[in-house]
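A protein chain is absent from this complex, but the other protein chains hold their places.
The first chain written gets the first letter, and so on, giving A, B and C; residue counts start at 1 in each chain.
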Amino acid sequence: MKFGVIVFPASNCDLDSYYAIKDMMGEKVEYIWHEEEKIEEYDCIIIPGGFSYGDYLRCGAVAQFSKVMDAVKAHAEKGKLVIGICNGFQILTEAGLLPGALVRNRDLKFICGTAPLRVENSDTAFTNKLQPGEVIEIPVAHGEGNYVAQDEVLQKLKDNGQILLTYQENKNGSKEDIAGIINEQGNVLGMMPHPERACDPILGNTDGRKIFESMISYLKGGR
Amino acid sequence: MKIKVYVTLKDSISDPQGTAIQGALTKKGYEGVKSVRIGKLIELELSDRPEAEAKQAVEEMCEKLLANTVIEKYTYEIV
Amino acid sequence: MKIKVYVTLKDSISDPQGTAIQGALTKKGYEGVKSVRIGKLIELELSDRPEAEAKQAVEEMCEKLLANTVIEKYTYEIV
Partner (left out) sequence: MNLYEELGLKKEEYERILELLGREPNELELNMYGVMWSEHCSYKHSRALFKHFPTTGKRVLQGPGENAGIIDIGDNMAVAMKIESHNHPSAVEPYQGAATGVGGIIRDIFAMGARPVALLNSLRFGELDNSERVQYLLDGVVEGISGYGNCMGIPTVGGETFFNKSYEGNPLVNAMCVGVIEHDKIHRASAKGVGNPVMYIGASTGRDGVGGASFASVELTEASEEKRSAVQVGDPFMEKLLLEASLELLATDAVVGIQDLGAAGLTSAVCETATRGEGGMDVDISEVPRRESGMHPVEVMISESQERMLLIVRKGQEETVNRIVGKWGLHSKVIGKVTDDGRLRVREGGEILADMPAESLDSSGAPKYYKDYHEPKHMKKSRCEDLSKIPEPKDLNKTFMELLRAPNIASKEWIYNQYDHMVRTSTVVKPGSDAAVIRIRGTEKGIALTTDCNSRFCYLNPREGSKIAVAEAARNLVAAGATPAAITDGLNFGSPEKPERFYEFRESVLGLSEACRELDTPVISGNVSFYNETDKAAIYPTPIVGMVGVLEDVRKHMTLDFKEENNVILLMGETRDEIGGSEYLSRIHGKETGEVPFLNMAMEIRTQRAVLQGIERDLFQSVHDLSEGGLVVALAESAIAGSMGAKLDIQSDLGPDRVLFSESQSRFLVSLKESKLSLLEQALISEKIPHSILGKTGGENLQIKINEEEVINHSIKDLETNWRGAIQEIMEK
C-alpha cells in the first residue's frame, strides 16, 4: 500500500501529511511533484493543505491546471482513494471532483483552532473506524472554508449520505455545517479540517488518526 | 488590446464581505445603503487579434479560471 | 439607485496576484496575455436621491472605506 502526497508550488501541509502517514501510521508514502503525470503506483492520493499557487484569484483555482490533476482525475475514476484536506478540498471542488465551492469565512477572518466534528456517516472508506454520531476534535486553519452549493446539490449530498463530517460549532458559515463531503462513488473525500495535525501524541491530540486508520483498513480490504 | 472582465457572485450566493461593508457604511452614518455586493474586476492586456478571436479566448479563460461558474457569473467588454 | 464602483491598484503599485494569474494563463497555453491586473467591482444599491447627492456620498464612501487610497484608485458610475 502506498500513499502519495501532491506538492504544488506553495503547498505547505505536504510535510505534515507525509509524516502523519510515514511516522504515525507506519505506511509507505512519497511526495508527488505537481508536474508528474504518472501516479498509477499509488493507492491513495493526498492533496494537502496550503496555498497552492498563492491561492490567488480563488483558493485552489490555479492548481486545477496542473498536470498532476489530470492524473488525479483518472485515479479517482478508477475508484481509488483521494483525500483533499483544506486547500486540497478547495482544489477538488475547483477541479469538479466534488460539488459546490468554498468561499470566504462568514466573519471574513482566517480561523485557526480546534473544531469538534460530528461523524455523520461512518460507512465509508474514510470513516469506518468511527461511530455514527461520534465527535472528534480536529484542527482547523483556513480563511475560505465556507462551503456553499445549490439547494438541490445539498439535498442530494444529504440523501446520499455524502456529508461525512459536520461542525458542532459552525464558525465559517458552511451550509448544513458541512466540514467534509465525499463524491457519489464514495472514493473522494474533501474536508477543511486537518486530520494530519491530530496524529502525533506530542501535539496532544490523536483524533485524526481514525480517518487514516479507516482508509488503511479499507485499502487492506478489511473495512 | 484591453479587456475588462467583471466577475460577480450569483444572486443566490450570499456575500459576507458585501454585507460587512454595508454594515460598516451604515455604522459610519451613511443612510440608505440598501445593499453592497463585491465582485472582481480583471483587466487583461492581450496581444492584438480579431475581435471574435479575442472573445473566444476570453470566454474560455473565464470558464476555466477567471470565474468559478458554480458560484459566479461574468461579463466582459473589449475597451 | 444602483452604483458601480471600480477599485483598482494604482499603477505604481505592483499586483502580485495579477502577475501570478498571467503566469498561470500563459502556462496553460493562452498566448499573448501581456498583463493581468485584479481589482474590485463594488455594486451599491442606494436609496434614490438626486445625482449630485449620490455622487458626493459615493465619493466619500470610496475615500473613507471602499478604496484604500494609499494604494488604490477608484472610478464609479451611476447605472
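Remarks
By definition in this document, contacts are C-beta pairs under 8 Å (C-beta built on N, C-alpha and C of every residue); 3 or more make two chains touch, one makes a residue touch a chain.
Just so it is clear, the model here is predicted, and its values are computed rather than measured.
Here the chain not displayed is in touch, across the complete complex, with A, C. When the omitted chain is restored, the residue from A:Lys2, A:Lys67 or A:Lys109 that touches it is A:Lys109. Across the entire complex, the residue among A:Phe51, A:Phe89, A:Tyr147 or A:Tyr167 in touch with the chain not shown is A:Phe51.
Although one chain is not drawn, the whole complex shows that of A:Gly4, A:Gly60, A:Pro139 or A:Gly173 it is A:Pro139 that touches it.
In the full complex, the hidden chain is touched by subunit A at residues 9-13, 15-16, 19-20, 49-51, 53-56, 109-113, 139, 141, 143, 194, 196-197, 199-200, 202-204. Counting the whole complex, the residues of subunit C in touch with the unshown chain are 9-10, 12-16, 19-20, 23, 68, 70-71.
In this section, only the chains that are shown with their structure count from here on.
Centre to centre, using the average C-alpha position, subunit B and subunit C are separated by 10 Å. If you average the CA atoms of subunit A and of subunit C, the two centres end up 34 Å from each other. Measuring from the averaged C-alpha position of subunit A to that of subunit B gives a distance of 29 Å. Counting only residues that touch two or more partner chains, subunit B has 40, 64-66. The set of subunit A residues touching two or more other chains comprises 57, 62, 65. By the touch criterion stated above, subunit C contacts subunit A in their complex at residues 16-17, 20-21, 24, 27-28, 38. Within the complex, the subunit B residues that touch subunit C are 6-8, 18, 21, 24-25, 28, 30-47, 49, 57, 60-61, 64-66. On the side of subunit B, the complex with subunit A involves touching residues 12-14, 16-17, 20, 40, 64-66, 68, 70-71.
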